[in-house]
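One protein chain is absent from this view; the other protein chains keep their places.
On to chain A.
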């Protein structure tokens, strides 16, 4: 192999190179006849220089390992993997023309030599680069059209360059196509050109992918924030933290706080009942505990009565309860007949008298509930008619009428609470003290479990929810689940 120095690009930032376009360095790099001065290493184009360097270096390393392997196929993948902007600036020199060894032009040779020596100390692996040329005859390109373009570009640049004598010497060398070394050089530079383009393209694709990832993450973040806000507003903290949500009336907030305190009392009462039952207390002692539990419920009904005056919607929509409780809500609270149904199965053994009493209680409760429900439905229908207005809606007048009708809601919630209270009072009259104690403990535990279920449901991992929704969608990954599809919509 001819022992000539491989074409190297000498990178300087002198002269007019600062305003050159990116493409020019390519051509310059691979044109072979380009003076070093026109190849700049400034920030905007240094990628390509580094790519060039990296490709060449990598290719050389591989070339050294596999002497006959074409650089194009083996070198390029490895070379592009090492393309990072954080690489330090490197200088690279292109051997200008194969004529160095031949010494066709003393001017060019000396100029190149000068150039080489100038940048020699900055070029790290000089020898591998030099060796590259020795086995550069495996190219498969049709280089001739490329060469023509490059020649023209290079000659244009060279005309404006400072190192005129160098450039002047080069074109003649280029036009000689006789030697194999020149063909090898052409192939090499063309290969480098292609590799640079490839690397730049891959870099752009990576950047695009990264930006897309950022976008989808941003959307995911806003979605999670919305879900968190919604979960918080739906009683994540057992309906106690009314202050966590905005737009809540003072009456409602007050009631929520009182209710939270009531829940704490409830736990205390339940503990009292449990220990009382286990300790086998006397009936009179147990009776005291039972009576205090009933008073405890009387208290919440009293509080609800006050809250109904200030914010009826808060009560009737169950915003003070947990979502699971809200699911079974009837007229702003529990349904007495359902409660009794729950108790019946667990209250055995009962005397015949007690069985009759319990079933009668359940039956009466159902009738009362039905009556209130029907009355409430009539209220709703009447309200609808008023708001709809008919052919002429007389604004203020009809609004006033509607307001009057809406005021009746309070009455219904109060009657419903009255029903609940009466039902609870009736239980100890039918049952023995011990049975009543067990009964109230069951009631307390039932609602505590329902509240716990609500909390667990809300705090369960949401990834499954989102991925389930994703699998149902045909949209791209960038689109997220719409808020309306969230299971916890307010009602």
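Please note the rule applied: a residue touches a chain if its C-beta (ideal position, glycine included) is under 8 Å from a C-beta of that chain, and two chains touch if they have at least 3 such contacts; residues count from 1.
One rule holds for everything that comes next: contacts and distances are computed from a predicted model.
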(request) Pick from "Ribosomal RNA-processing protein 40", "Phosphoglycolate phosphatase", "Integrator complex subunit 9" or "Glutaredoxin-C1-like" the UniProt protein name of the chain that isn't shown here. (result) "Glutaredoxin-C1-like"
(message) Given that one chain is not shown, which residue among A:282, A:367 or A:397 touches it?
(response) A:367
(request) Looking beyond the chains shown, say which of A:415, A:432 or A:455 touches the absent one. (result) A:415
(message) Looking at the full complex, which residue from A:216, A:254, A:382 or A:398 touches the chain that isn't shown here?
(response) A:382
(request) With the missing chain put back, which residues of chain A would touch it? List them for me. (result) 357, 360-361, 364-365, 367-368, 370-372, 374-376, 378-379, 382, 405, 408, 411-412, 414-415, 418-419, 422-423, 425-426, 429
